[in-house]
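Every protein chain but one is kept in place in this view of the complex.
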Amino acid sequence: MKTKVFKTLVRVAWVETDAAHVVHFSNYFRYFERVEEEFYRHLGFNFSSAASRGLWFPRVETLCQYRRPARFNDLLEVELIVEEVREKSVKYGFRIFSEGSATLLAEGYMILVAASVQTGKATGIPKDFVEKLKPYSKQFL
Amino acid sequence: MKTKVFKTLVRVAWVETDAAHVVHFSNYFRYFERVEEEFYRHLGFNFSSAASRGLWFPRVETLCQYRRPARFNDLLEVELIVEEVREKSVKYGFRIFSEGSATLLAEGYMILVAASVQTGKATGIPKDFVEKLKPYSKQFL
Amino acid sequence: MKTKVFKTLVRVAWVETDAAHVVHFSNYFRYFERVEEEFYRHLGFNFSSAASRGLWFPRVETLCQYRRPARFNDLLEVELIVEEVREKSVKYGFRIFSEGSATLLAEGYMILVAASVQTGKATGIPKDFVEKLKPYSKQFL
Partner (left out) sequence: MKTKVFKTLVRVAWVETDAAHVVHFSNYFRYFERVEEEFYRHLGFNFSSAASRGLWFPRVETLCQYRRPARFNDLLEVELIVEEVREKSVKYGFRIFSEGSATLLAEGYMILVAASVQTGKATGIPKDFVEKLKPYSKQFL
């Protein structure tokens, strides 16, 4: 079975550039989160309902490797795959391309845990969420 | 009695610049808020204790006029005065100078209301807060 | 002749919210700029070609009035009209609605001047740009 990739388009805004005329490196993490948010909307996964069950999803680690700079007005294709689903954590992989080209601009990952709002402790990822992630998952542990 | 001015220094960060090699115009509002936050710390005014009394302070209007651009590494002097205190609202005035010079880079204002977290409705500004604002106030209505 | 309104949709990202669970007030200015950027793309107006003619468009004044808070995941309709075109400056007006409703969340304006990159001085707005703005203009002076 082939792993599904989820994609969204992001247009580079002026405010995201810096005085080197390129997108500031910290903003790639915001692009990662942008596709993650679109992904949840696509899955019909509801943060508010998770919060009402006392859950939130803090990040524990994130990395980005920069290949080529993105610039103002560029249209970016941001890809997400589910690298790994564990009992209490999820790892997403990201790649950013110049739209309509095979030129990789940046890639990286992000690891999230499910945590109790009450205690702050890591907890099991909700089963319904895990089910929704499956088609996009490379590896299931 | 002379009106007191509250000042803080802000160093321009790289991420605050844009591809025009100047500070992005939206960041001046963040500098305004930075001096406001320093001001509350200086007054010993405690947001958490306000929140525990069910209050918050949404902005209702803000304006900035830009005179000369600020650039990376510039040290800015950000000034706050209390323009006006009303029953339910406060108006702060701001001016941003190049540190150690009389060159005005930007100026503006911000109007806040006290509001109930519960109902969302505007409410009276706490008396203890009004007392603390007095020495910095141009006008008392 | 009726004034045309230019619109774009903006989805509120998590990073744009603050600890009051609402969009940070400074981000509305970034939404203003987002629709402005879309507007230029729609008009076929090219910043790079303006820059190559030695022009840039610094902001000289901007204001926002906040009516109701926007929150994470909200879909916003951001409207731009050309309030006024002068020899060396343009004033845009903005309104932000909750998508598909008549609920006004915020409104404001922004004044830009055309300036020479070389001298920093205000200069005439390019004729071809003025022509493109006309259908969206309330007032021509």
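Think of it as A, B and C in the order they're written, each chain with its own count starting at 1.
Just so it is clear, contacts are C-beta pairs under 8 Å (C-beta built on N, C-alpha and C of every residue); 3 or more make two chains touch, one makes a residue touch a chain.
Computed from a prediction, not measured in an experiment: that's the story for all the values here.
Residue in contact with the omitted chain (choice from A:43, A:64, A:104 or A:122): A:64.
Among the residues C:15, C:104 or C:133, only C:15 touches the chain that is left out of the figure.
Where chain B meets the chain that is not shown, the touching residues are 11, 13-15, 30, 33-34, 37, 41, 47, 72-73.
Residues of chain C in contact with the chain left out of this view: 14-15, 17-19, 21-22, 24, 26, 71-72. Listed for chain A, the residues touching the missing chain in the whole complex are 20, 22, 25-27, 29-30, 33, 56, 58-66, 69.
In the analysis below, only the chains that are shown with their structure count from here on.
Put simply, the chain closest to the centre of the protein, by Cα centroids, is C.
Taking each chain's centre as the mean of its C-alpha atoms, chain A lies 29 Å from chain C.
Distance from the chain B centre to the chain C centre is 24 Å, each centre being the mean of its Cα atoms. Residue positions 30, 33 of chain C each touch two or more of the other chains.
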